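One protein chain omitted, others in place.
Labels for the chains are A and B, by order of writing; each one numbers its residues from 1.
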Amino acid sequence: MSNLLEVRNLSKQFSAPGGPFRKARSMHAVNGVSFDLPKGRVIGVVGESGCGKSTLARLILRLVEPSGGAVTFAGEDLLAKSASQMRALRAEMQMVFQDPYSSIDPRYTVARAVIEPFEVQGRKPDGSAKAEVEKLLEMVGLDAGLASSFPHQISGGQKQRVGIARALALRPSLLVLDEPTASLDVSVQAQIIGLLEQLRDDLGLTYLFISHDLSLVKYFCDEILVMYLGRVVEALPETNAPARHPYTKTLMDSTFEPDPKLRRLIAPLEGEVPSPFDLPPGCAFAERCEYATDICRVETPALNETGGHPVACHNPL
Amino acid sequence: MSMLSVRDLGVAFGSIHPLSGVSFSVDRGQTIGIVGESGSGKSLTAMSVMGLLPLIGGRITDGNIEFDGQDLTNLPETAYRKLRGGRIGLITQNPMTSLDPLKKIGPQVDAVAILHLEMTPKEARARTEDILETLRIPEPALICDRYPHQMSGGMKQRIVIAMALAADPDVLIADEPTTALDVTVQAQIIRLLDDLVKERDLALVLITHDMSVVAQTCDKVVVMYAGRALEFGTVETIFDAPQHPYTQALIGCIPRGGDGTAKLDGIPGTVPTVMNYPKGCPFHPRCTRAQEICTTTQPEFTSYGDSAAACHFAGVAP
Partner (left out) sequence: MTATISPLGRFARIKNRSLGALSRTSVGRAFSSWIGKIAGGFIILLVLTAIFAPWIAPFDYAAQDLMNGNQPPGWPHLLGTDEFGRDVLSRVIYGARTSLSVSATAIAISITAGMTLGAAAGYFGGLFERVVMTIVDLTWSFPDILIALIFVAIIGPGLTSTTFAIAIAYLAQFTRLTRAQIVRLKRETFIEATINLGAKPHHILFRHLLPNAIAPVIVVGMLAIGDGIVLEATLGFFGLGAQPPTPSWGAMMSSGTAQLFLSPWVIIFPGVVVAVTVIAVNLFGDELISALDIRERLRGS
């Protein structure tokens, strides 16, 4: 199986310039992330707010310029591409955004929003524009009668379907899904997830799925990357692999099962997520980790495969 | 006798009726979950109990709200003000709407005990520190001297809980208390609320959209949809043998990781807004079992054991 996407040591450093009343500071939003995404697979990236998962998605698509590392998409080195080469390549790699409420221009009708990708790429759809709109709307399960509606006239779930139709218009091979259901009701979330599953099967898509919801990621994905403060701390090769990193274990324990018979007492995680601006040396989780030893506070662990799947921990479980 | 009971509550804003026929009751040491999607009327139910409807131009048109034997339905605002934040505590979704950004934490929490328990500032501060300690907040005295913006979201939510507890309430109403928080923090807060109910013998009304949170914490559940209660019962019956098609579908919408056998279907269609509540059973346009009668007649509750569902076909095998 060939890799559609290869990410190597990808990093992004943001810096806040200093001023008369504050020091200049910088933070690693994403720090040395590497993984392979084979064609047709679904990798989930899970983590809590501020862990860098959304930035990672934008670095891969070069919506945010990385400060280091490499991204290879279908054999092409993305970071070596010029702006115009990159624009052409974007047709192949699309994104579905978290907030459907602002992901369509309020002045655009559904039809215009869905056909815009062709206009932007200077392409013509195979049939007429009208036929293409109908085809795309049908593909995402929307009634063709909605084509002339404006965004404020349709529901959040319908907007997200329009967002997906827009992303699919140019027939991409990779879809990056950035929390596509986080702002939807559960009943609608399930619809959208069902649609994405069906599209993957019908169109042979490859997904990178970003989410804070571990049960959703477990349900939807083949492999899972767990992020904490900009780093991948564990790469679960399958969704029911046991946690080896203490943070992953906490995350799993904190995720409730929808079954009152599976109630459990949750051992509360002590402390707070440290500020990404002045990270202590060593493992970022060490402060809150019950298994932490002296080395954890000195040396940052790298992803390591000894004894099981990759985990960045000195004392894996 | 129940600490708080709501019977057949109906609410109107002008000619709009966003809420009707909502009933539930909760005892000391018990947690009831009010669960529903957006627009189901669950937050409005909380506001009705808190007597906040007049503030936003609404009024109670039907039913009654009883708190510890006292009828709250027509309670004047002055009397309500004593109860609210006193014997009935409220925890909101966004802690920033409950905390004053310009005041230090200590005085904000103290104010509750000074107002409702008529304590001196000194007594109130001692009490505040006690409460913060029971909420497992490290170094309470230090925290009292901080401003809200110097804290994380989870810590702010704990302060809001501390404020709700400061007047020693009998009932705590928590409106989506963990929705804005990360899962690990959510787990801490839920654990905390759970412990408080047991230790202080509180009655907790937990309003949430998250069925997993309900399964983890509640004793009883009310499932709401389009301004109506569709099913209520013990948490075991709601999850093991739900009778209402909506409850069944809602449980089917929860992703369960792991084996990958269960398929997510979702519920076709969209959640209705206040302006277009359907006639008859509010769920019928999205219901796979809907018949002619569902489009015209609002179903009555059919009891089964200690639970009940408002469905014409409750108890009938699909």
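Following the convention adopted for this analysis, a contact is a pair of C-beta atoms (placed from the backbone, for glycine too) under 8 Å apart; a residue touches a chain by one contact, two chains touch by 3 or more.
Please read these numbers as outputs of a predicted model, since none were measured by experiment.
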| item | value |
| --- | --- |
| Residue, one of B:Val22, B:Leu44, B:Val171 or B:Val235, that touches the chain absent here | B:Leu44 |
| Touch with the omitted chain, as defined above, among B:Ala12, B:Leu52, B:Leu75 or B:Leu117 | B:Leu52 |
| Residue of A:Asp36, A:Glu116 or A:Glu197 in touch with the missing chain, whole complex considered | A:Glu116 |
| Selected from A:Lys12, A:Arg90, A:Arg161 or A:His245 as touching the chain missing from the view | A:Arg90 |
| Which of B:Ser98, B:Thr247 or B:Thr302 contacts the chain that the document leaves out | B:Ser98 |
| Which residue of B:Thr61, B:Thr120 or B:Thr273 touches the chain not shown here | B:Thr273 |
| Interface with the unshown chain - residue positions in subunit A | 61, 63, 86-91, 94-95, 97-99, 102-107, 116-117, 119-121, 150, 152, 163, 166, 170 |
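Here is the rule we go by: only the chains that are shown with their structure count from here on.
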| item | value |
| --- | --- |
| Distance from the mean Cα position of subunit B to that of subunit A, given in whole angstrom | 32 |
| List of subunit A residues in touch with subunit B within their complex | 48-49, 155, 157-158, 185-194, 197, 212-220, 239-240, 250-251, 253-263, 265-266, 268-269, 272-273 |
| Touch list for subunit B against partner subunit A, complex | 37-38, 136, 152, 154-155, 182-184, 186-188, 190-192, 209-213, 215-216, 218, 235-236, 239, 249-260, 263-268, 270-271, 286 |
